[in-house]
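One structure is given here, and the rest of the page talks about it.
Note that this complex is displayed minus one protein chain, with the remaining chains in position.
Let's look at chain A:
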Amino acid sequence: MTRTGAPRLPGALAALMVAGLCLGTLVPLLRGAGEGGFGAADWAALRFTLLQAALSALVSVALAVPVARALARRRFPGRGALVTLLGAPFLLPVIVAILGLLALFGRGGLVNDALALLGLPRLSIYGLHGVVLAHVFLNLPLATRLILQGWLDVPAERFRLAATLNAPVWAVIERPMLARIVPGALAAIFALCLTSFSVALILGGGPAATTLELAIYQAIRFEADVAGAAQLALLQYLLCGAAAGLALGLAPGAMGGAGLGRAVERWDAQGRAARTGDALAIGGAALFLLLPLALAALRGVGGLAELPPEVAGAAGRSLLVALGATALTLILALALAMRGGHLALVAGTLPLAASGLVLGTGLLHLLRPHVALATAALPVTALVDALVALPFALRALAPALAEIEARHGRLADSLGLTGLRRLRIVLLPLLRPALGFAGGLAAALSVGNLGAIALFAAEGQATLPLLMARLMGAYRMEAAAGVGLMILVLALGLFWAFDRGGRTRAAA
């Protein structure tokens, strides 16, 4: 057969590029590993990493199900804003999120102050439950969005059919849908929680609560044990690769029997108990997510007066890097989504296995002999940020593209719409909402990401997160909170602009 369907060659090139960058960074790790032993502390780090990730995933998804169901079946003012906001904590610079959680649950936080007023003992946010709390805060919104998508993808006709038949919606529609969506959501969050270095650094630590990444950092920072760090890094790489592969393997594909996209109407769950439960789920989730954000923002407002003069340049560089990373992410993700199959799956998984810092280190080694690092700083940061965002962008694009192909692919083939023409006339217009969402993800992740830039940037080349880190290092906490607020506004603003741009004028 001659070619039909979406173009495939760009995907092969994209996969080649991604694989080259991700696997290239493995070489120095392989060279360094195998020289040190694997001690009890290393095993403890492995166990803790798995335990906290599993708990975080379970709690996030268990809480997300009632919230997603409530959002799926209720209409109320502010619902759209809330759904957009659900994208926020995932995009939130992790350090800013932790700042907010500390303001709420920390030693001098609101919750502990309230407990003290009631004469109750104070809670500590440090250790396993603190790490899980932070991970639930960061991932509950993602879990909710994933599961909400599952609900909204159920064709309206099915709910009508169930209503007509007086069939139990839970048994005939919702449970099968959840059985299909939940494993993928669990695996995705598990994988994400394996690599959140900042959470473990600030809320974990000690023999009982050290993750692999934290152990790597400590091995390099305090023991100068490069061989041990390489060994741990390799283990982390394999672990994340396996978890990410599982997550993408379980990704819910396009669903059969697509509806006509009417507003979801429901005839069940009109009772007072169901309404109250839904209100509690939505209200509770909103409070849990908004309060720390508001507290972080409040601290930031106070810090705005303390902002150093170099903040404007840093904001400009952050924006530039974010837009470059977004463009690259979207091109790579689109190429891979059109290619599909195992190649796209592997290429979309590899960046999850390598953290931004590992990627940056690899590139540093590669580039140092050839280029002045200061020259390479911003392009390399954009490149690394693009790779880090790629798995998420692909996850947003691939199912949307698969559904478009399932629904319109044969029509496009029969009309001779192949290659770039198919892209221009069919795929890009119909992918607009998914592209907007994916672009928003990439831009916000890049704005808040402190990774490669720290390895490369010269004086006067800082982006906002690096500036924030430097201010914190100099104990200028007020100013750091102010920069944190700027990062927050820029990240959310970019996500909103992209997501919004994709959804308005989108085809019915």
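Rule of thumb we're sticking to: contacts are C-beta pairs under 8 Å (C-beta built on N, C-alpha and C of every residue); 3 or more make two chains touch, one makes a residue touch a chain; residues count from 1.
Assume contacts and distances are computed from a predicted model.
Only one chain is not pictured, and the protein name UniProt records for it, out of "Cytochrome c1", "Oxidoreductase", "ATP-binding cassette domain-containing protein" or "ABC-2 type transport system permease protein", is "ATP-binding cassette domain-containing protein".
In the complete complex, the hidden chain is touched by one of A:408, A:476 or A:503, namely A:408.
The missing chain, though absent from the display, is touched by one residue of A:149, A:198 or A:418; that residue is A:418.
By the touch definition given at the top, chain A reaches the unshown chain through residues 1-4, 407-408, 410-411, 413-418, 421, 425-426, 429-430, 506-508.
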